[in-house]
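Remarks on the structure that follows.
Entry: subunit A
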Amino acid sequence: MDPAFVESVLGVGRFLAATTLLLLLTVPTAFIVGQLELKIIALMQLRYGPNRVGPRGMFQSAIHGFKILAKEDQTPDRADVPVFTLAPWMVFMAAAMSMLVIPFAPGLVAFDSDIGVIYFFAIIGLSVVGMLVAGWASYNKYALLGGLRSAAQMVSYEIPLTLSIVGVVVLTGTLSFTHIVEWQLEHGWAVIWQLVGFPIFFIAAAAEINRTPFDMVEADSEIVAGPFTEYSGMRFGFFYFAEYVALFIMCGILVTLFFGGWLAPWPFPAQLDGFAGTVYGLIWFFLKTYLFVFIAIWVRATLPRVRVDQLMGMAWKALLPLALINLFVTAAVVLIFKL
Partner candidate 1 sequence: MAITTPPKADEPIVIPDAAGDDPLLGEFGMENHPQGGFHGLLEVIPTRADYILDLIRANSLWPLLSGLSCCAIEMMSTATSVNDIDRFGMFPFRASPRQADVLIVAGTLTTKMAGPLVRLWAQMPEPKWCVAMGTCTTSGGRFKRSYSVVQGVDRVMPVDVYVPGCPPRPEGLIYGLMKLQELVKQRRGQWGTYADRGPDLRSWEGDVR
Partner candidate 2 sequence: MGHVCRPGSGPAILGRRRALSAPAAAGPLVRLLSDRLADAASELWTDEDTVEIQVPRDKIVDSLRTLRDDADFGFFFLADAAAVDYGVGNWFEVVYHLYSDRHPTWLRVRVKVDRENPVTPTITSLWEGAMFHEREMYDMMGIVFEGNRDLRRIYMSPDYRSFPQRKDFLLPDDAADSAAAGNKPLERPETWDLSKLQDAAAHRDEPEGQV
């Protein structure tokens, strides 16, 4: 048999296996991030937080998740039924599929593409479509307002988000996440080179996934639950999962791009070989990722929410010029010093 054919069949099989595995992984990820949020916010608010289900209430978010799945699934009378049904899938798949390109450890990446960065932004941008059509199809004015807010917000913040990454791409000369991490092994973490790019990315990422202080989309004191207002049961569960998975993914990408991915910080050996190296990389990757998850939750417990026009003004008047200047300076430095 043609070895090229065998290889391609194997590749497809590998891709399918990896996809399935990652899809399955999203559920525990959502549960862990959700549990962290429940517990950390509770501690910051001088409460105990959930402590009845499991040891120290560890399974509370899982219980919430399963409960949502077991609830009745209602569709409003005048909803656009197919779109209303598909929208949660769109949002969830956008979050889950973008997990494919994250290198968790050396060699441990589902889809080591040469254009991983482009793939990531193409996929994560799909969630805006899901939010928008969810708002439209619900036949509810709050949902419509939320959907439009989400569209405006995400489209605006895609631009500084992407531009802040172009700095890293110019610096490393590659679009593959794995190669970006390997570049950081030689040159040090990219955050040292991108002191302006990192905060831009962090702010824009928070806005992209609707975290406080940019949670305009589901601002429950204004527009009841935004695009999710009419969603119940399993379909709401998908939004609920997607929100936490997206938080994890954004923090993972942040770590990969700016904080050396699986690389250990200075006093420790940066990376090991063999199977031990994989485990070692995984540990550091998750440590750094959950550190940023913690920071996002901390911000949520502290800050109020900005207004729509302030949000857009910040994107277009502050973040975009800054990102352009950052890109310009980075390119000039790369050109002059032939990095």
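Quick notes on this structure:
Definition applied: contacts are C-beta pairs under 8 Å (C-beta built on N, C-alpha and C of every residue); 3 or more make two chains touch, one makes a residue touch a chain; residues count from 1.
Candidates were picked such that all candidates are chains of the complex that A comes from, given by their letters.
Model, not experiment: these values are computed from the prediction.
Here subunit A is displayed by itself, and among the listed chains 1 or 2 from the same complex, it touches 1.
Considering their complex, residues 38, 42, 45-53, 57, 60, 63-64, 66-68, 70-74, 220-221, 224-225, 228-233, 236 of subunit A touch candidate 1.
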